[in-house]
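Of the protein chains in this complex, all but one are displayed in their positions.
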Amino acid sequence: MTSSKQLYFDYQATTPMDPRALALMLPYFTEKFGNPHSKSHSYGWESEDAIEAARAHIAHLIKADPKEIIFTSGATESNNLAIKGIADFYGDQKRHIITLSTEHKCVLDTCRHLEQKGFEVTYLPVLQNGIVDLDLLKSSIRADTMLVSIMAVNNEIGVIQPIAEIGQICRDRNVFFHTDAAQAFGKIPLDVESMQIDLMSISAHKIYGPKGIGALYVRRKPRIRLNALINGGGQERGMRSGTLPTPLCVGFGEAARLAALEIVDENKRLESFKNYFWETLSAGLKDIYLNGDFNNRIPGNLNISFAYVEGESLLMGLKDIALSSGSACTSSSLEPSYVLRALGVEEELAHTSLRFGFGRFTTLEEVEFLAKRVIEVVEKLREMSPLWEMAQEGIDLKSIEWAGH
Amino acid sequence: MKNIYLDYNASFPVKPKILEQLLTQTDSYGNPSSIHFFGRQSRQKIEETRHKFAKCLNVTSDKIIFTSGGTEANNMVLKGFVAEHKNKGTLLISATEHPSVLKTAFTLLGEHCPLINVKKSGIIDLVHLEDFLRRAEKPILVSVMYANNETGVIQPISQIASLTHQYGGLLHCDAVQAFGKINFDFGDDLPDFITFSGHKIGALQGVGVLFSKYNFPYDALISGGGQEKGRRSGTENVLGIESLGLVLSHLNADIYNCSKVEFLRDYMEAQLVEIAPNLVFFGKDAPRLPNTSCFGCLGLAGDMQVISLDLEGIAISAGSACASGKVKPSHVLLAMGASEALAQSAIRISMGPMTTKEDIDYFLKAWTKIYVRGLKDQLQLINQNNG
Partner (left out) sequence: MSYTERVIDHYENPRNVGSLDKNDPNVGTGLVGAPSCGDVMKLQIKVNNGVIEEAKFKTFGCGSAIASSSLATEWMKGKSLDEAQKIKNIEIAHYLSLPPVKIHCSVLAEDAIKAAIEDYKSKNKGEMADAA
């Protein structure tokens, strides 16, 4: 991706649209603009056909039946619909939900909302590498546990959870399993059958599709029931009313189709970028730490702590490069990331972390440039850092009584 | 064969010029919550549109919440109100509301929730409303649409607002269908909540707006990253919102263009009466959207007309798009006192700024054929019965 302004390394926040997906959308804005729910004329049918084709592409990527794909406005809505919808429908039978403390904010917020309504939620801690402790999950399931909601890939640190194992545990214990796959869909192989997933949230704009569209996979066999979040015309099998935005669905479908075709090659390329970047940085800089498991992660993400250098000043030094210190949703807050804290990363180190995202339009030259700039800026800031100086003098920073404020 | 689109109330094409403008912007793909350049570009687009929208309503920007569409905005208000007040309070909706209000109310209160009657003209019965308001347990939320999607009937919203406010109630107005077609007249008494949708006025699909007169007082329907000041989470549909901003720049011209099709509508209705004197035009005695005509013709099934016209290359609908495909008679027409048979026979013509007299003449010719064939069928039926 070339831009006169900045190089883009924030592919977990969002992605630019793939021009191929955009091109396919265009006719549906102007010529083929029928309301897909108009069953009475060819304009409507044309839109409906396009939507169904898109739905099939999305279903194909997770080995689902197209009828099991519900379009929504995005993964946030999908997560809300899955969790609130299940709780609303089955809430008079079971009242307990299990999730991870490192989930995306929209899952945590939705769970908190349900707690206020009298549900009980267990927020499982994760191991130091960011992965769920399966034994702890097993022992946390109770007779009244209704739902386990565990993300497939973490948005900040990129680690992949053992989804198939979680699916098996949930099926054995007769608990619904929802996974937020916003960061996983199109990036790692997903199979709702073999992984025994009951509900899966998907986003388009993380896989080079348009913003404003997502999907929820809802298992039909055995059938999962949900109460709708949005009522009305009864579209999407009554689970999500509102006119479907045909062009967005088309762009989403094409993005999914392209992902299916290119996932293997793309991952190879990103893996080589990841390895090159990490090796170059490790060779050039002391005291840097990778957050999250090195192997169980999507290759397009590296979250790194640069000890003794504060993250925001690092971002400022890299101002010609678009990066983030964590989740976009919390990027204006000064608090260190709750995800890193959950891994046991100490607060002082959490302040020094950046997320590097590589994607479809990243080139090796860009990664080389990035590595060079990061090393330069970290060295410059360490020269300026009193903590670095003390560490070099052999002073244990923990021995100092800091006057916190 | 010609291709004539007379279903603008269902969906409105995006203007090529607007699409072109959107596509020339290559740097607004960032996540608007990101603090880097790309994120800031997207954020700026969103805030510009918010500002423009607020200016159109003559309110401040913080009152404008972006959603995924009109349906979501309607759900936010109704579900928010009922959740906030649990089993206390009263939700009052009119009998001719869009399914996104009607079905939501049914979901919340059951299928037998009381509805405010409309008169034969389609206008809400203010006496009935006041009777409700007088007896209702507080707090009260009234939800009445600005203009009906099926008949185009325009409600006296400022009167309904002052009546509702007089009894201490809140008013929600679904203005999706009126937006961009007529000038709003809210008087001095703005409703407390107003719903708008982008794709009915030529912006991209997937964008709606909720105006909330006060800081949105209810729990968010969609929680998460805290976008839209926590009132509606989820990464914003940046391109969609931007397209809405571009459409707003020409809103007055659009309204003017829409007003010009009124004479086409009136011409069409006059011609239709000539052909079939027994036609019933719904809402003709009330103020209507200038582009909408809904009529029933006993003996001709609505869906049959729609399919026959489609074969002639003319796209119209029977009732609203969300409900079409189901052969239930329109709840709107039934509420206006139409018999089931008459309601089953109704079709809706909705024109757009590009509609021409030639289009209407073509439609009239096609419809006449259907009508005559229908008459023949009926005659044959009578003859058979007699014979």
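Order as written gives the chain letters A and B; numbering starts at 1 within each chain.
As a working rule, a residue touches a chain if its C-beta (ideal position, glycine included) is under 8 Å from a C-beta of that chain, and two chains touch if they have at least 3 such contacts.
What you see is a predicted model; the values in this text were computed from it and never measured.
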item: Chains on display which the left-out chain touches in the complete complex; value: A
item: Sole residue of A:D144, A:E279, A:E312 or A:E376 that reaches the chain not shown, by the stated touch rule; value: A:E312
item: Listed residues A:D88, A:E120, A:E165 or A:E348, member touching the removed chain; value: A:E348
item: Residues belonging to chain A that touch the chain removed from view; value: 308-310, 312-313, 316-317, 332, 334, 336, 346-348, 351, 383-389, 397, 402-405
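In this section, only the chains that are shown with their structure count from here on.
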item: Chain B to chain A touching residues, read off their complex; value: 5, 7, 10-16, 19, 23, 26-27, 29-31, 33-39, 67-72, 74-75, 98-101, 103-104, 106-107, 197, 199, 204-207, 219, 221-227, 233-240, 303, 306-307, 309-310, 314-318, 320-325
item: Residue ranges of chain A touching chain B (in the complex, touch as defined); value: 3, 5-6, 8, 10, 13-17, 22, 26, 29-31, 33-35, 37-44, 72-77, 79-80, 104-107, 109-110, 112-113, 203, 205, 210-213, 228-235, 241-248, 315, 322-324, 327-332
